[in-house]
Every structure is written in C-alpha cells, then in structure tokens.
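Here it is: the structure, laid out below.
Only one protein chain is missing; all other protein chains are in place.
Here the chain labels run A and B in written order, and each chain numbers its own residues starting at 1.
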Amino acid sequence: MELSQQLLQQLINGISLGSIYALIALGYTMIYGIIKLINFAHGDIYMVGAYVGFFAITQAQVSILPALLISMVVTGLLGMLVEKLAYKPLRHAPRISILITAIGVSFFLEYASMYFVSPTPRTFPEVIDNVAFHVGDLVINGQQLLILGITVVLMAILTYIVQKTKLGKAMRAASFDTETAQLMGVNADQVISFTFVIGSSLAAVAGVLVGVYYNSIDPLMGIMPGLKAFVAAVLGGIGILPGAVVGGLVLGVIEALVSGFISSTFRDAAAFAILILVLLFKPSGLFGKNTNEKV
Amino acid sequence: MNLLRRNDLIMLAFGIVVFAVLQGLMEEGIIGSFWKLNLMLIGINIIMSVSLNLINGYTGQFSLGHAGFMAVGAYVGVVLTTNFHVPFLGALLAGGAAAGFLGFLIGLPTLRLRGDYLAIATLGLGEIIRIVIMNIEYVGGAAGFRNIPHYTNFAWVFFIMLFTLFFIKNFVNSSHGRACIAIRENEIAAEAMGVNTTKYKIMAFTIGAAFAGIAGGLFAHNYYIISPASFTFMQSFIFLIMVVLGGLGSITGGIAGAFFVTFISAALANWPEYRMIIFALLLILLMFYRPQGLFGYVEITNMGIFRKILKRGGTA
Partner (left out) sequence: MNFSKKSMRLAGALLGTMLLGGVFAGCGGGGNEAKSDEIKIGANFEMTGNVANYGNATLEGLKLAIKETNDAGGINGKKIKLIEVDNKSEASESVNAATKLISDDKVKLIVGPAVTANVIAESQVATDSKVPVLAPDATSPAVTVENGQVKDFIFRSCFIDPQQGDVMAKFAVDNLKAKTAVIYIDNSSDYSKSLGQVFKEKFEAAGGTVVMQEAFLQKDQDFKAALTKIKTANADVIFIPAYYEEVGKIVKQARELGITQPLLGTDGWDDFKVADIAGADALNNTFFSTHYSDKDESVKAFIDAYNKEYKHAPNVFAALGYDAGKLLVDAIKRAGGDDPVKIKDALEATKDLQVGTGIITMDKNHNPIKQAVILENKGGDRVMVAKIMPEAE
C-alpha cells in the first residue's frame, strides 16, 4: 500500500472510531451544559445501554431497531433515576461533592453489573449485515458509515431541539442561570430530568452500536470510552453540541494516526497531550467562547 | 502563637503515644500482619490525601493527577535503591524531589487553566506519566519493576506521615498558606490584594507533588513489585475521594478520609463480589448526609471536646 493510501485508510479508521467518541460525548456535553457536572457515570450508562440492547436481542428476540428503542427508553429512565436519586439532593452542595457522588454512581453501576451479568464479556449477535466496500486498497465497512451517519443525524436533531424549540430555550435558560430561569417560570427540575433522559438515551444508542460493531461487551467497557468522550467534549468546548462531535472526530483521527505511524502504546498519551496543548492556547476548547470571570 | 506551639507539642506527643501503642500491639502480635500492612497503607494514603488536600482543598485547584506524581516518586526511588544502592532515605527524598520538580514543570503552564479544564488536564498528565513509564523497558514496562528491597516499615511510614502533617499544617498557617486560601476563596480578589497567584498555585502544586512522590517511595518499598497499573487515573479518583470524604481544607479530614477508605476496603476483603458495591453506596450516602465531608473545614484541634481537654491539661 502506498503511503497516501495508508494515510487515507487511517483517516477512515480514525473517523469511525471518533464517531463513537462523538456519540458518547454528545450526552456528556449536554449534561455538563445544564448542571456543570462532569458525569463520570456517563460511560457506565453507555455500558448499561449496551447490555439492555444485548438482552433485548438475545432474550426477547427482537430485531435491532426495537432493541435500540428499548435500550434508549430503559437507559433514559435509568439516567433520570440516577439524577433524581443521586444528584438532585446535592444540587446546592459544593460541586465537588456531586462529582464524588458521580464517581460513586459509576463504581456502583460497574460492580453491580459485574455481580449480575458476570465479568465475562458477552458477544453480540450479528444483527446488522456487515458489508465491506473496497475502493482500491481502501476498505470501508457498512457499520462504520452507519455509526457516523447516526452520530451526525442525532447531533442535528439535538441542535434543533436546543436552538429552536421551547424546551430548548428552557434548557438554555436553566443552563445560563437556573434560579433566574425558575423565576421566569421555567420548571428547572423537569428540564434537568429531561436532559438526563436525552443524554442517557444517546449513550444507549452508542452502547448498542458499539456492541454490534465490536461484537463484544463487558461491565468495564465504559471506563475508557467514557473518559475519551469527556476529553472529546472538552476538546470541542464543553457544553457545545457540534464541539462534542468535532472533538470526538479529532480525537479518533489523532489516535489512528499515532497508532498507524508512531506507536499504539503512545496513542492515549498523544491524545491527552493534544488536549492539553489545545487547552493552553484555547482554554475553553476549540469551539468554546472565552468568558471573563466577574468578581 | 504560643497556643499554636503548645498545640503542636501536644499533638506531637500524642502522635508518639499512638505510635508506641500501635507498635507495641504489632510486636505482641495482637495486630496481625494483614492489619499491620493495612495500617502502613493507611499511613501512606494519609500522606497522599493530605498533600492532595493542599492543592485541592486549600488552594482550590482541582487536580486529578496525584497518582502520576506518586508513580514518579515510586519509580525514581526503586531505581535508586535497587540499581544504585542508594540508602532508603536518600531514595525517598530523591523521589520526592523528582515528583516535585515534575509538578513544578507541569504546573507552570497548566495552572493557568481553571476548574474542570484544569481537572481534565491534570488527569491527562497523570495518564501521560503512567504511559511513559509503561514504555520504558529499563523499569520493566507494563510488567512492572521487580525485586525491590523491602525497606518500608511501620516506623518509616508513621514518622514520615507525622512530618508531612506538621509540614502542611504549618505551611497552611503561614502567610504562604493564607495566600493559597485567598486564591481558593476568590482568585481575582486575591490578585487585586497583591497576592502573586501564579507563584502560590505553583508552590502548592509542587509541595503536594513532592509529598506524593515520597509516599510513592514508601509504597514501592513495601510491595516487592510495582507496576504502572497501580497508578491509573482510577487511583487518583480514590485519593480525591479520600480528600472530599474527609473534608476539603481540613488536615484532620484528610486523615479521616484516608483511614475510612483504606479501612473499608480492607474490612470488606472477605466479600469480594460485594466490596465495590458497598463502597460505592457508602460513598453516595456519605455525600448525601455530609456533602462537605466528615470534617468540612474544621480541624480536630478546634473542636469543643479537644479544647476542653487542652484546658484541663493546662490547669492541672
């Protein structure tokens, strides 16, 4: 393979990996946007989504679309429940306490699932035909295109909801200033709950698609992608939807290029190094606006 | 000022009594090897949580890379003792100095970041340190560094821990410490009042990292083998949990947090499948009832009971 061909193939690899990060990062960034919480449990919500989809397909014998829907509903409700039970009582506590609670929720989801479904990885049945397209020496696979497509469509829908609908306006208001929004008649609790439902069901979509794509799920599968998705969200400017997608894709491409041309073992280090460099020059991420802090 | 010094002396005496009692119990075999090992781990974790508290609790800089500095101290220490036969104390200090120096280098650019951005940057730096170590064959790579001499004992841990506590307590109560606290309360206001915020942030970061390095050296010489897997970002989370659980900005809190987390983990050793579930639930419940941590911003020396004891001691 020629170098240029190899480069193109690595770009394809990177974009397909990045679109998974982007999908998880969308939910991450929405939740951060509204309550300024790094929801460390988000990666584990994604894992639960994958398992719900898995059991829907293998136990309830449904096909992929209903499985996706079931997973979105169940995981969305789980997200809401987590918010109501674990985060809401702490809304006026120091932010770091909620963060610790989020870590606690994350541990709980990981090890409770390990207890119930065992640490052994499960294999997803092949529910989406995997067609490979060959262009010269390049290989693109149908599932990769599907994941990228779904990510972009979901981003567009979300952006529409946030920017154009009444609910979106309420979300933006609550995010800007929860108390003032409440004075203006916005039911902040409801808006926050709704954000968790959307964010978590997005994670469920990612979980199921990853299950199908990589064919294997396990209770700790959410840790690394969760962290990477957070990095992607910060890279793009946390709280900004297109930023999350661009951040995810950039991160995926960097990882593929480093693995392909330098060494896989430095992949994660390079990803973090780029993040730090970007932050040093643009402290609020690629798409973030610099805000002046008031005294 | 006088009261402070007297308090210091009383606490020192108290510390020595605690040490003597624990050491005696160990000699007598009343505290078995397993709990002895865990007491040492508690001591090491206290150094970690109190030094992280200086950065997170007192200076208000959200750092999530403490395990990385611990790794630097651990690896520098074991290379010196194992390959160059440097005495233990020298290796510990060198490990601390290396970690502190790295903290200084890293702090210089990154401490300009704020809040969650600083958190993710420090988390990333901790991971970079770990990945770099993993790729150095000289220190065993991912498989770990083996055949480390067993130098750490309870006395080493206890007295270095005591030194750390006094050092950080005195630092916090000094004018430097006041400057750090001012930065936590309001960075812009502190700057307006003439506090060189960059200098103090880096100072706190460097000192915190240095103590983490020393703790790393103690840790490494206790377990015969160290591997990069012991210093992941998950471990940094655990140290953060200790700090927040005990109380941000309280040394007593740092001690309590380290004690609580290590103790729970050891006590649940017989129920491996439930251990982490119970730990997670305890964590969430504690945050519900004590969002400011067990001790909040309060020190044990400021509590009513302790004052009373002091007074009685003073008049007798």
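We take it that contacts are C-beta pairs under 8 Å (C-beta built on N, C-alpha and C of every residue); 3 or more make two chains touch, one makes a residue touch a chain.
Bear in mind the structure is a predicted one, so any value in this text is a computation, not a measurement.
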Per the definition of touch given earlier, which of A:52, A:162 or A:210 contacts the omitted chain?
-> A:210
Per the whole complex, from B:107, B:144 or B:254 the residue touching the absent chain is B:144
Which listed residue, A:141, A:159 or A:182, touches the chain dropped from view?
-> A:141
Those residues of chain A that touch the unshown chain are 1, 6, 9-10, 13-14, 16-17, 111, 114, 118-121, 123, 126, 130, 132, 134, 139, 141, 210, 214-216, 218, 220-221, 223-225, 255-261, 263-265, 267-268
Going by the touch rule given at the top, which residues of chain B touch the chain that is not shown?
-> 25, 29-35, 37-38, 41, 134-135, 141-144, 146-147, 150, 219, 222-227, 229-230, 256, 259-260, 263, 266-267, 269-270, 272-273, 275-276, 289-290, 294-296, 298, 302-305
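Heads up, the rule we're going with is that only the chains that are shown with their structure count from here on.
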Return the distance between the CA-based centres of chain A and chain B, expressed in whole Å.
-> 33
Residues on chain B engaged by chain A in the complex (per definition of touch) | 56, 62, 109-110, 112-114, 116-117, 119-121, 123-125, 127-128, 131-132, 134-135, 186-189, 192, 233-234, 237, 240-241, 244-245, 248, 273-277, 279-281, 283-284, 287-288, 291-293
Tell me, which parts of chain A touch chain B in their complex?
-> 32, 36, 38, 40, 86, 89-90, 93-94, 96-101, 103-108, 110-112, 114-115, 223, 227, 230-231, 234, 238, 263, 265-266, 268-269, 272-273, 275-276, 279-280, 283-284, 293, 295
